[in-house]
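Shown here is a partial selection of chains from the complex, left in place.
Order of writing sets the labels: A, B, C and D. Residues in every chain begin at 1.
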Amino acid sequence: MLEISNLTHTYGSGPSAHTALGGIDLRVAEGELVCIVGPSGSGKSTLLRSIAGLLRPTGGRITLDGTPVAQIPDDLAVVFQDYSRSLFPWMSVADNVSLPLRRKGQSRKQRTRSAAEALEQVGLASAGSKYPWELSGGMQQRVSIARALAYRPSLLLMDEPFGSVDAQTREDLEDLTLLVRGLHNMTILLITHDIDESVYVGDRVVVLSKAPARVVGDLRVDLPGPRDQINTREHSDFVRLRGEVGRLVRGVRPSQPSAL
Amino acid sequence: SEKTTSNSANGLEKTDITIGMLPLPEVAPVQIAISRGFFKAEGLNVNYKLIEGGAAALPTLLSGGFDVLHSNYVSAFTAASQNLADLKVIAEATVATPGSFVLLTAPNSHVTKVEDLKGKKIGVNTKKNVATLSTSVTLKVHGLDVTRDKIDFIEVPFPNMWQALKSGQVDAAFLPEPFVSAAAADGGVKLADTMAGPTDSFPIAGYFVTSEFASKSPKTLAAFQRALLKAQTIAANDRKAVAEAIPQYTKINAQTAQIMQLPGFPITTNAVRLQRVSDLMLEYGYLTKPFDVNSLLLGGQK
Amino acid sequence: MSGRALLRNRVVCGALGVATLLLLAEAAGRAGLFGQDTLPLTSTIVARTVELAGDEEFLTDVAATMTAWSLGLLLTVAVTVPLGLLLGSLPKVEATVRPLIEFLRPIPSVALIPLAILLFPDRLDLKIAVIFYASCWPILINTMYGLRDVDPVAKETLRSFGFGPLAVLWRVSLPSTAPFIATGVRLAGGIALILAVSAELLAGGSDGIGAYVIEASSSPDGLEFIIAATVWAGILGVVTNSLFIGAERRLFRWHTARAGVAA
Amino acid sequence: MKSPAHAAPRSTPSSPGFLTRLWPILLVLVLWEVVTRVAANGFFPPPSTIVVRMREMWLTGPAAHLWLSDAALDNFPPSLARLFTGWILAGIVGVVFGLLLGRSVVLARFVDPLVHFGRAIPPPMLLPLLIPLMSIGTPMQLTTIVFGVVWPVLLNTVEGARYVDRQHVETARVFGFTRGQRLWRVILPSATPKIFAGLRLSLSLALILMVVSELVGSTNGIGFQLRESERAFDPPGLWGSLVVLGLLGYVLNLAFFTVERRVLSWHRAAKQTT
């Protein structure tokens, strides 16, 4: 269980200070998949980095299963927005994926297998022996997704993970994420700009306002059964929710009572 | 030293003279001549620069950085004999006096006589100069041969020599004054005087100029020699004058200067004496062919 | 000041580090760890070092050394950085002259001093020449290696806007290499100081810290002075280095900000 | 660190391009010969004289010794041994301490002045301190070499270890890399280009320091021979030693370069613009 209360963060100080987070409150239950949407530059990545313990927020509290996040939480994986810089250019793609698995105490053989499996799942079965800089942007992004999924973390943070891939692959990756989440009971926070995606993938969609970011909407997505790219997206609830999120993002309905 | 006033009062070709010299007691006359205005009186403006070794400073003399160089004969003869430098001796700086260059050992050394030095290491400040030459001569007197008996010369700067001796890194060391007195005061044992027998009253060092300078500035040179000779005479006779001069250009303190063994200050330039050096150098392989020191004397054959 | 604040102050920390070392050395000296009481005690050297700070003759020497140092380093930077940029961006030229560079680099400047004297009768010229010869390599090598580290996307960006190779060099390669060049200059600064002193020492007949050492070596108790002068060479190194560090910090804030400095 | 097999070096030292690249050396040699003959200064002998002297000094031995003379056999091997031991020691010390100082801000604050103090001390001036501390000969020479050449490696390693791409460090932290993994898998590889620059600098410096260390208190070595030629006013001999140093440096650098190309092939390829 992830609990965030009154989280604020200000970059810099003095006249050039910039308040990115203006008091965020959020609770994410174990095994939940929460999508975060919000305007560019609002503070989504800042929020994510605070949860990951990479940034010490200037105010507020984050607790994970009751203990405050001061360090980087155990058993965490992150797909960074700047995926190309988060891959190690001196290692092959397979090594990039399998390296974190050492921590899971897997044998070399197991690691190789897990990495190959994860690469196959993201459609890069044949790229394992290449180097990251030999891949296209979308392929690099998928490597970093494969790395995170192969790790099977209990908390997974994804920052616009599907932004550089084509529509078809994107859908496949969405389904893959749902599948892996179902199998291994991960808690996932996923930042996205695609409103359809947020509704399709999320159990909840949290909408952030412009900077300083606040939660302006928190919608539960109650779509039936296992999701499916064709049927779910045609479901009337999907269309309604997507409209609702859209309006929230566009600021048509400014700050909702649900915000706090 | 660039400024040349050819039409000055005494008709000197050059009035500003730079002399490169080692910070040793033997150059005290230069300091005396400066302090007492002997150079001034001759219309010369003399400056000295301290050097680390005669061999390394020779290029400076050749390139005109110095007008006069104080150098040991061994180095200068070696260079001159190879036609690397066309030099003239303008004055003798020093001849050895008993006890001024000594082979020394540490207090409880296993080496108690020269014969014990077989296969041992001897510290010298510079190789292929008067230190190694006179030591070789001393060794030979005691029946040892450097090559045959595998005796190694090791270069160690004088101020470090005593440390090297005490920590056993060299078994004996060639030391001049005032290092001898200081070491003796700390328990150093004198093994042999290197300036005895064949090297008795051995000429150690002199003042050199290039032939070019000698032929271009004969009047300046004569003036310089007159002033230096005057100081040299004082040094040879007045121990106190020397002791006063030394602390002015070295870090040797006044007290040490007063008690240390002083070198000899010759007042003539003696070709026979100098030829002895050349002959010994030939004998010990420092020269490959005989070298006639007359070619170095002013007015001597070229 | 709290302990934490103290830990954040570089000067305080640095002073603590130095003090610790001095105390250790003094203790070791007194305990006779340095063999046959041949080395002066640390406290004696500290006293001598402080004494030298008030010695006018010595201060003149320091000034002479530092003049040669700054002129030499200035010349080196002015010549070598453009040269390194040139070689680093023209691989063909670099390949052509590399054998020559690699041949010259390992020739010890110390051994060259006697020969250099013949070419540079003036002592300041001599010092500048040997400083240049010895300290150009770190700048050259670091510049060339730094150029290889430039992000290709950044270069392509400017090229695509139609900028020529020179503009790319000036506006992308140089700024992005600058921090690494600065490290090279810092290294060169240390080497230049060493060479200035060595030249004074070996060539003689000069002013400077090295000349002071020659004078001190005339006396049996000159050792203390020699070590004290050496300490001053080190202190000068620390001072010049912190000037460089300060400048770097001001100039390359972007570099620090982008990097994950210390975990 | 694995090196990608397919990113083979573009041109190896044995390729024909290598020979044609030697023409600048030939050009310099010819120029040198002409200038020295014209100048006719005994201290600057022409290369032809130097070569003759070098042969005389070092290549007059029996065929069984590869024609190397006793002087060569007495002086070259000990020098090379000192050089390599010193360089490798300095490399290890420099990288280890560089990583430490690069990654620990607090430690760096304490030791920084000492490092820069040490760096500014001319190795020849170390002698008075070293003579009482250790015995003249190999230990002292090694200390001089290590002390003289460790700085480029140290400083470049500090630089490389301190400025690792933030995203790389954060990735490693997030995935819970252990300290060792972070160091070995992330910081070290990302610092290698700079470490190599330092190692390359220090290799030539080691050659220089080898000579310096042999000038005082030694009984063999290239530096010892150089000093002897200097003392004996034998300029061709002196130049001969300098030439040997240059050649040695050239060969060492070539070998180093080949190794570096292999280890850093990822770097070269990743930073290539077409």
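Everything that follows uses one rule, which is that a contact is a pair of C-beta atoms (placed from the backbone, for glycine too) under 8 Å apart; a residue touches a chain by one contact, two chains touch by 3 or more.
No experiment lies behind these values; they were computed from the predicted model shown.
Here the complex as a whole is made of A x2, B x1, C x1, D x1, with one representative copy of each chain displayed.
In the analysis below, only the chains that are shown with their structure count from here on.
Between chain A and chain C, the least number of touch steps comes to 2.
Counting hops only between chains that touch, chain A reaches chain D in a minimum of 1.
Taking the mean of C-alpha positions as each chain's centre, the chain lying farthest from the centre of chain B is A. When chain pairs are compared by contacting C-beta pairs, C-D ranks highest. The distance from the centre of chain A to the centre of chain B, each centre being the mean of the chain's C-alpha atoms, comes to 84 Å.
Once the centre of each chain is set as its mean CA position, chain B and chain D turn out to be 38 Å apart.
Inter-chain spacing, taken between the CA centroids of chain B and chain C, is 36 Å. The multi-chain contact residues of chain C, meaning those touching 2 or more other chains, are 35-36, 38-39, 114-115, 118, 201, 223, 226. For chain D, residues touching at least two other chains, in rising order: 43, 128, 131-132, 165, 167-168, 170, 173, 215, 230, 267.
Taken together, the chains touch in the following pairs: A-D, B-C, B-D, C-D. Residues 1-2, 4, 165, 167-168, 170-171, 173-178, 181, 185-186, 189-190, 192, 266-267, 269-270 of chain D are the ones that touch chain A when the two sit in their complex. By the touch criterion given at the top, residues 55-56, 59, 62, 75, 78-79, 82-85, 121, 126-129, 152, 154-157, 159-160, 163-164, 167-170, 286 of chain B touch chain D in their complex.
Chain C meets chain B in the complex at residues 35-36, 38-39, 113-115, 117-123, 201-206, 211, 214-223, 225-226.
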